[in-house]
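Note that one protein chain of the assembly has been removed; the remaining protein chains are unaltered in position.
Chain lettering (A, B and C) follows the sequence in which the chains are written, and residue indices restart at 1 in each chain.
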Amino acid sequence: MNPAPLTILYFAWLRERAGRSEEQLTPPETVRTIADLITWLSQRSAGHAAAFAHTATIRCAINQEFCDPSAAIKPGDEIAFFPPVTGG
Amino acid sequence: MNPAPLTILYFAWLRERAGRSEEQLTPPETVRTIADLITWLSQRSAGHAAAFAHTATIRCAINQEFCDPSAAIKPGDEIAFFPPVTGG
Amino acid sequence: MAKVNVQTQDFDIGAETAALTAGHTNIGGIGCFIGTVRAAPPDQRAITALTLEHYPAMTQRALEKIAAEAERRWSLLGCTVIHRHGRLELGANIVLVIAAAAHRQAALDAASFLIDWLKTKAPFWKQEHFLDGATTWVEAKSTDADAAARWSD
Partner (left out) sequence: MAKVNVQTQDFDIGAETAALTAGHTNIGGIGCFIGTVRAAPPDQRAITALTLEHYPAMTQRALEKIAAEAERRWSLLGCTVIHRHGRLELGANIVLVIAAAAHRQAALDAASFLIDWLKTKAPFWKQEHFLDGATTWVEAKSTDADAAARWSD
């Protein structure tokens, strides 16, 4: 049985640069953390590369909780990438 | 011509103790400050004496502006006595 | 110029906020405070209502001075102060302050300042009514003087 895919979400200018708001992907087993995932995603298209070009301004969440790039991911997780929040 | 009388106003528990909310009085010329006026008023009745018994908790205003007991008074002034304010 | 009202009737924070902001597009934040008649804590004598006495000839002017000071310190784009007097039942509104500014910190700080200064510089006196018909005058709190002193004269 294959592992459940990740759901990857993009918001604000990451969504615009990536050219998509959501995708379902199953990265290789070597992708263990958010940082690994960013490296892997960046190689998928020019849009992905543009979205992840400035890692210092990218924030992320796993299953709707903010997390650090060092956070571990597991099959089936919902991973969201976005700029620092500007609500209120 | 006689000098214009002072208008003396009492609020809250000073009003209740003095048994009046307002009176028109012309003190002798030796009454020059609020402190002098308090001393003079205290001798007018038991109610006045009770109203002014605890000078530390009495606040005052001359012509609708807060003032100190050392402030000078002049004929025709509106002098108000009251406890520390408790609005809001 | 601030709107300052001293009145017996209740106020409507929605209507007051709408009036304050109408036609403005440079407001980014609005800070408000409402003070209400609170029941006594369980370990104290039960209050049924308050009566707010004030010094009519002085109150309006005193509140206008406080509002003008807030407008000056925080460059407010709008300011409303409404204080009720007379008998007020448990849960009733007593006072409303609203401060509108370009940025949130100014709006919130100005609202805090308005209520802190109002507590020590506006000529109102609260009388508590108890269940048995007795009354007592509320004593000024040193904590209110301390709060007002945060905003030096």
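Here is the rule we go by: contacts are C-beta pairs under 8 Å (C-beta built on N, C-alpha and C of every residue); 3 or more make two chains touch, one makes a residue touch a chain.
Bear in mind the structure is a predicted one, so any value in this text is a computation, not a measurement.
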### Query
Which chains here would be touched by the one that got left out?
A, C
## Note on the structure
Across C:Thr59, C:Ser112 or C:Gln127, the one contacting the chain not displayed is C:Ser112
### Task
Spell out the interface residues on subunit A facing the chain that's missing from view.
9, 11-13, 61, 64-66, 78, 80, 82-88
### Task
State which residues belonging to subunit C touch the missing partner chain.
12-15, 17, 21, 24-39, 90-91, 102, 104-105, 107-108, 111-112, 115, 147
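Assume only the chains that are shown with their structure count from here on.
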### Task
State, to the nearest whole Å, the distance from the C-alpha centre of subunit A to the C-alpha centre of subunit C.
49
### CA centroid of subunit A to CA centroid of subunit B, Å
75
